[in-house]
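Missing here: one protein chain of the complex. Every other protein chain is in place.
Letters are used for the chains, namely A and B, taken in the order the chains are written, and counting of residues starts over at 1 for each.
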Amino acid sequence: MLKILRENLDQLFALIAEKETLYIPTDATSGIAQFKKWEAGMKMSEKLKTSRSAKDFFFPQTEDLVSFKTNGRKIDIIDPRTETEDFVIFGVRACDAKSFTILDRVFLVDPVDTYYKNRREHGTVVTLACSKPAETCFCTTFGIDPTEPAGDVSAWLTEDALYIKAVTEKGTAFVESVKAIAEESDETAVEAQKAATKQILDKLPIKNLKTEAFGGGKTETYFKSEEWAKLSEACLGCGTCTFVCPTCQCYDIRDFDTGHGIDRFRCWDSCMYSDFTKMAHGNPRLSQKERFRQRFMHKLVYFPENNEGIFGCVGCGRCVEKCPISMNIVKVMRTLAKEEEGK
Amino acid sequence: MQEMMKKRAKELLASGEVTRVIGWKKNEFDYDITPAVFTSAEEIDRDFIYDDFCGVNLSKFTFQHQKNDTKTLVFLKPCDSYSMTQLITEHRVDRNALYIIGVPSYGKIDVEKIKADGVTGILSITSEGGDVHVHTLYGDKTYAKYEVTSERCLNCKSKMHPTYDELIGFEGEVMETERFDEVAKLEAMTPEERFEFWRGELSRCIRCNACRNACPACTCETCIFDNNDSGVAQKAAADSFEENMFHIIRAFHVAGRCTDCGECSRVCPQHIPLHLLNRKFISDINKFYGDYQAGAEIGQRAPLVNFTKEDVEPDIVAKGGKA
Partner (left out) sequence: MNNETLIPVVGVITEVKLDTPDIKNFRVVGRDGKKPFAHKPGQCAMVSLPGIGEAMFSITSSPTNEEYMEFEIKKCGCLTTWFHMLEPGQEITVRGPYGNAFPVDDAFVGKDLLIIAGGVGLAPVRSVINYCRHYRDRYGKIDIVYGSRSKEDLAFYQEIVDEWMSPDEKDVNVHLTIDREQDNWDGHVGFVPNYVKELNFSTDKTVIMCGPPIMIKFTLAGLKECGFDETQIFTTMELKMKCGIGKCGRCNIGSKYVCKDGPVFRMDELSELPDEY
């Protein structure tokens, strides 16, 4: 384990940025944190997490898939893909780091999504252990240890220093590259922080949320539940939960006429939107109840069914904080599990 | 207040005067409130709440949950009542199918302000007189209420209810506000500065449509941005021009109909001060056509849809708004 003094953080960032593009969480004017490309003088946010998840780095909100030039009846296809440059994301929390492995299960299975894969290969993820979890956190429900975050490199920030440890091969190379400003250290300070954080985790209000009632094979149990109507009653049908969610990965593909050609791009989409499944001859999900149900069934039943029991949620709590009408997966899980128990 | 509201809701349900009640319901934390439809006294006893966090504007929820065979009771704060009046004027809801109870609002707490102050691990928030006590995993903190009151409430335009069947509590008055101060600040900027300001703010947009879907003035059955036949349908901005486009078009479309309820900014997950766009329009309308408040009266004609010979000439635009 290496130790870098807090006052040398700027030096560390400068050292990383010399070789690769570095992104760190920083405070925006409006009181939220967001990942930004590091520039000299930029201060790292003290906030627990960024308003948007870190999925943008690998699965951006919009990206061009292919371009077309049309000339009369002729069409030329232009592949816009370029090799991504290496980059480092610093300060990713354990929940977001876990979300990458969930996205991998979608984008890296055959047929591989080369856009995603390209970024994934070039990105080094430096995670940062949580020491001040928020009341909306419930990552432990999904077996995540926020004091021992995964990623390529794990890091801990204490009162006076940053401690880093390589996890993957990519991480080892990263740690090597910053050795110049670091010193070897034992794990005492880190262990102390972990112990303190664990005590707080025990006091979190949503810590008792359980996943036992969910998983593959539960479609029949919950699909026809009477509770969906009540749960979805106030849903606005917006995409806030979906877009702040680190594991939501549905997308739309659209064409944009630039005036000089056509850009076919993909963008985030939400199963909460009324046109998500709308076809020329009808829509199988006509009401918000069905769309709402799809989102949660996918995370709690369908996804684990196809992925060895892994849920499509990492408990980051963003939907809990951001939903305009405060409806979220915690409420859904509690209500459904209670109904099932009562049967 | 809450108890009086619950009592009245139960009475109206019991008498058969109404068959459902639209109100607020508490969730996991003190600060997260969900709009809800109550159909029984038990549900009201168990879940109904009205406190300093019930900021959600309920007027638009009547859309989905109003039935025409029986009446629906809806509780409206003054700003919600303005929105409702506008909806009635636009024939978007059936006034006869609603039983409206106006309730006072003494300013709602904006938990985002507390969180932006670096407070996390919030276990409870209690409001007592002029103080707000925040109890967290990391210690307690007390704020003066005005420090954590939402911007829209600090700049409250009116404590009056333009439309109601009955009131609980006293009727308030139209207030003197400083709500156009922020607009004036934007107007004082150079065009370049202003462009930079909005580019910065709007660049954070994730196009989740929360602003649109929460807005009581956004009532199109199919939004032009969702309509594939419109030619301008878009789900996400294909370029930065489009990013600005969505919000500007939306602001234009609600101009003269926006009551300045502030829901757009409240729901924005990215904290974009969207209400400022709408307020700029309100300020301009006031300036060019005389003071006008949308939703102040059922059936009033908005200046933008009402031609008079005194109307400003279109060249006002070229003159940068200076007559």
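Note that in this section contacts are C-beta pairs under 8 Å (C-beta built on N, C-alpha and C of every residue); 3 or more make two chains touch, one makes a residue touch a chain.
None of the values given here were measured: they were computed from a predicted structure.
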| item | value |
| --- | --- |
| Touching residue (missing chain; options A:Q11, A:T101 or A:N118) | A:N118 |
| Among B:E178, B:D229 or B:D315, residue touching the chain not depicted | B:D229 |
| From A:M1, A:M42 or A:V66, residue that would touch the chain that is not displayed | A:V66 |
| Residue touching the undisplayed chain, where the options are A:S99, A:Q294 or A:N328 | A:Q294 |
| Residues of chain A (touch criterion as defined above) contacting the omitted chain | 65-66, 68, 70, 73-77, 79, 81, 83, 106-107, 111-115, 117-118, 216, 219, 223, 249-253, 255, 257, 262, 264, 266, 269, 271, 276-281, 284-285, 290, 294, 297-298, 301-302, 305-306 |
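Keep in mind that, in the parts below, only the chains that are shown with their structure count from here on.
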| item | value |
| --- | --- |
| Inter-centroid spacing, chain B versus chain A (mean Cα positions, whole Å) | 30 |
| Residue ranges of chain B touching chain A (in the complex, touch as defined) | 27-29, 32-37, 56, 61, 65, 112-113, 115-116, 118, 120-123, 136-138, 200-201, 204, 206-210, 212-214, 226, 228, 234-239, 266-267, 269-273 |
| Chain A - residues contacting chain B, complex | 28-32, 34, 46-48, 51-52, 61-62, 132-136, 200, 203-206, 233-234, 236-240, 242-244, 252, 254, 256, 263, 265, 267-270, 273-275, 320, 322, 324-327, 330-331 |
